[in-house]
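Okay, so here's the structure we're looking at.
All protein chains but one are shown at their positions in the complex.
The first chain written gets the first letter, and so on, giving A, B and C; residue counts start at 1 in each chain.
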Amino acid sequence: MLTQAKTHNLNIQLIREEFPILQTKVRDKTPLVYLDNAATTQKPRAVIESINRFYSEQNGTVRRGVYFLSEQATASFEEARQTIANFINAPKSSEIIFTKGCTESINLVAQCFGAAFLQENDEVIISALEHHANIVPWQMACAQRKAKLKVISINQNGEIDLENFESLLTERVKIVAVSHISNALGSINPIKEIIQKAHKFNIPVLIDGAQAVPHCKIDVQDLDCDFYAFSGHKVYGPTGIGVLYGKTKYLEKMPPYQGGGDMIETVTFEKTTYAPLPAKFEAGTPAIAEAIGLAVAMNYLQTIGLDKIEIYEKQLLNYATDKMQEIPELKIIGNACQKASLISFVLEGVHPHDIGTILDQEFGIAVRAGHHCAQPVMKFFKVPATTRASFSFYNTYTEIDSLIAGIKHILEVFK
Amino acid sequence: MLTQAKTHNLNIQLIREEFPILQTKVRDKTPLVYLDNAATTQKPRAVIESINRFYSEQNGTVRRGVYFLSEQATASFEEARQTIANFINAPKSSEIIFTKGCTESINLVAQCFGAAFLQENDEVIISALEHHANIVPWQMACAQRKAKLKVISINQNGEIDLENFESLLTERVKIVAVSHISNALGSINPIKEIIQKAHKFNIPVLIDGAQAVPHCKIDVQDLDCDFYAFSGHKVYGPTGIGVLYGKTKYLEKMPPYQGGGDMIETVTFEKTTYAPLPAKFEAGTPAIAEAIGLAVAMNYLQTIGLDKIEIYEKQLLNYATDKMQEIPELKIIGNACQKASLISFVLEGVHPHDIGTILDQEFGIAVRAGHHCAQPVMKFFKVPATTRASFSFYNTYTEIDSLIAGIKHILEVFK
Amino acid sequence: MSKLSQLYQQLIIDHCKKPRNFGKPEHCTHHCEGHNPLCGDNISLYLEVDEEDIVQNIKFEGSGCSISQASASMMTQSLKGKSKEEALQIFEEFQGMIMGNLDPEIEENKLGKLAVFSGVKEYPSRVKCAILAWHAFNGAINSDGKEVSTEE
Partner (left out) sequence: MSKLSQLYQQLIIDHCKKPRNFGKPEHCTHHCEGHNPLCGDNISLYLEVDEEDIVQNIKFEGSGCSISQASASMMTQSLKGKSKEEALQIFEEFQGMIMGNLDPEIEENKLGKLAVFSGVKEYPSRVKCAILAWHAFNGAINSDGKEVSTEE
């Protein structure tokens, strides 16, 4: 090669040392090769320690206490909100709502935006690439409000058909909800175009960013999306926390999601007035330790550099794709032009479940086998399931070599 | 005294050593005296370490993976569910639904039970003692379904008026929702009678157990309640996790709460069929580390013994009550016969907020000042706010002495 | 023999690649659909049970992993010709074995070749694959024959 590829300058070995679990062995035997990062990511020491520290030194409830612990916890919690706002370049931290996960973030919008804006015969657009979390909440909201769900079609590469999308845009459409990156195929969707086209009709757009936030820099102002949802556990943060970014103009018009403490201003048995954003959408004691841990994860990612992460993960993807294409019995499902570091594939004559078990048992390799909560995608490609390997910046070329060796071994077993 | 009080046999000093935060000093100065246990509880080392261990050794997603980490995480997660079922003596672990907190547990029932059973002109009964978390969700559900909210009155001691309750019971009532223990006053409500009386009319009862689970043994079968809700962070467990126990016969008839991964069996764009309990109510990646941490907290409490905890906390309550009654300017709000280890009070001429600040600054004592998310209770007693001291088994007589000294000091300042 | 090669024994792979009694019979008295939503495995099981409660014929269709396919294939071989009672006993034993409650090497049993599935108990996520066909059998044989007799 004459032209030099972009370099990432990451010291992967040093990075790996920051992740305690990567030092462990599977069944005390094989070193762990963790390639199911699209399902959940491992946690750097800094995140784990921040949770430990919170409970050991800071634990108090937020927003109400006049004492030391509560003031400290409140300050850390609101600082976490600001960190997250900065991370995705949200204009105001009050537009960052903490939820328990991406699924809840989407349900919140489906229910509350639905209650405010969705009426009989209105339409909601999603794509044929969505995770169940971005299908079922809309089915439920549409059923409740007698609205219709329309689905943007995809092509054989697993790419969204923009022409088809345009043909669905009418004044009946009240919201468009699409994923930034498909968890089943890795396709990076043209969300900026989708948002622009929808905005021409004044239709707001929700982006399911569960698979995107860990892999590329998000700028909600540049995208101009109206809602952006993601999960903490998929961006190297704790379980039990998610984020919904929403534009104030919509959040203010939406009724609250859950009722309880902190989301109200005054309560009598006759009438309740609601608190301003973001508290209106955060009833009850929030996931305090988790929010703080998530902010630590975001700081950690920023220290490494999302631009570098993107370059390196792309290299891993290319390397793995090349190696896989050399195996005649292997077929990659999803060949979008723009793809995140994730490969879904099928092996002739071997069921994904068997692949998963053998890779795990013999090689300590964790991959996902199944429908990846995207049954309509499986149906489209006429496969009951696929095997999915998804890479993080802590993965190595050697790990991909193990994966390839494992696949070849499996083909031997089933020959 | 001739008659010997029941003894608890607890070594409080040893217990305190299990809680790292109790070894810290407020602003590096005063040792922490934490008396806001009704807001949130501190975490024993075992809980903190279990979270640490999960992320360092076990972290994988649950339910779907065919590999080691995921199988381990799934096993620990479901074991946690079983531990919690045992802790409250639920007949089946599938009747334990993980939520993000008590507030969400109640919202889930208000929404889903509401959707299945609540119609125009139906009625919902709550009590005048409720936390906002057990008021606002019902107001919202009633508003959506044009049903009416009825409120059981209380007497000047802060006790539920059972006669008034009976007078409200008609066939229009579809559900009764009352707290086990009031967070504002400490009253232990006669929930067993309430449940029995409601069942005579075939009306199911939800118990808000947020304040009860940390202090007394709960047996949902003996109570025969239909739903029981509580929060992890108030029972020495992590933030970001709560529990809803529900009888299968109701849970099965209720529609799902949120849509997404794991709560479905099959998804097509036309139709979705739902998974069996408890998955039907647990859309998305659950709070895995938090569920495991909560189970560890329950095991910890069981090791100490809830019977002993109850005896000791009662002694703390009696000691503090006696001391407070010696202060003429102090008035205890809430004098129920049956009371948990919690005292709400007002001081003549001194606002609770000032009390909170001075106790914190001069004595390192954390108490709550405010309306305790129970504005209707404050209104009933015609106070804008109270100061609340709530005790845990890790509190000591010496700490109560500090509190009393603090109160006397404040009276001096404001004389 | 490693644990894993114990799971993926040649016998299992062979049955997976060449399933016996595969297809839909012309006649059947009992029928049941089995489905594992977690991995998408599915099976249609067809029985012909005579008046004396003997399983005269048993066939299946479906798709799934090697464990589920081999389990279905070997189940049909093993149950054909058995009485309902015997068949259900084998079902109990098979279930016991893969749940780890019955060790076919030590305890008496009628599993025969089916003991090849004893390795499954080590793989919690695969237990459901191995048991799917058996649940379908249990569902079929306990269903009212008339109900599915329209299937000819």
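Here are some notes:
By definition in this document, contacts are C-beta pairs under 8 Å (C-beta built on N, C-alpha and C of every residue); 3 or more make two chains touch, one makes a residue touch a chain.
Predicted model only: the values in this text are computed from it and were never measured.
In terms of the touch definition stated at the top, the absent chain reaches A, B within the entire complex. Only one of B:64, B:81 or B:371 touches the absent chain when the whole complex is considered: B:371.
Within the set B:94, B:335, B:357 or B:396, the residue that contacts the chain not displayed is B:357. Considering the full assembly, A:66 is the residue among A:15, A:32, A:51 or A:66 that touches the omitted chain. Contact with the chain not shown here comes from a single listed residue; of A:193, A:219 or A:265, that residue is A:265. Residues of chain B in contact with the chain left out of this view: 349-354, 357-358, 361-362, 369-371, 378, 384-385, 413-414. Residues of chain A that touch the chain left out of the display are 63-66, 70-71, 74-75, 264-266, 275.
The rule is simple: only the chains that are shown with their structure count from here on.
Chains that touch both chain A and chain B: C. The greatest centre-to-centre gap from chain A, using C-alpha centroids, is found for C. Centroid to centroid, with C-alpha atoms defining each point, chain A and chain B lie 32 Å apart.
Chain B and chain C have Cα centroids lying 48 Å from one another.
We define each chain's centre as the mean of its Cα atoms; on that basis chain A and chain C are separated by 39 Å.
Each of residues 353, 357, 369-370 in chain A touches at least two other chains. Among all residues of chain C, those that touch two or more other chains are 38, 123, 125-126.
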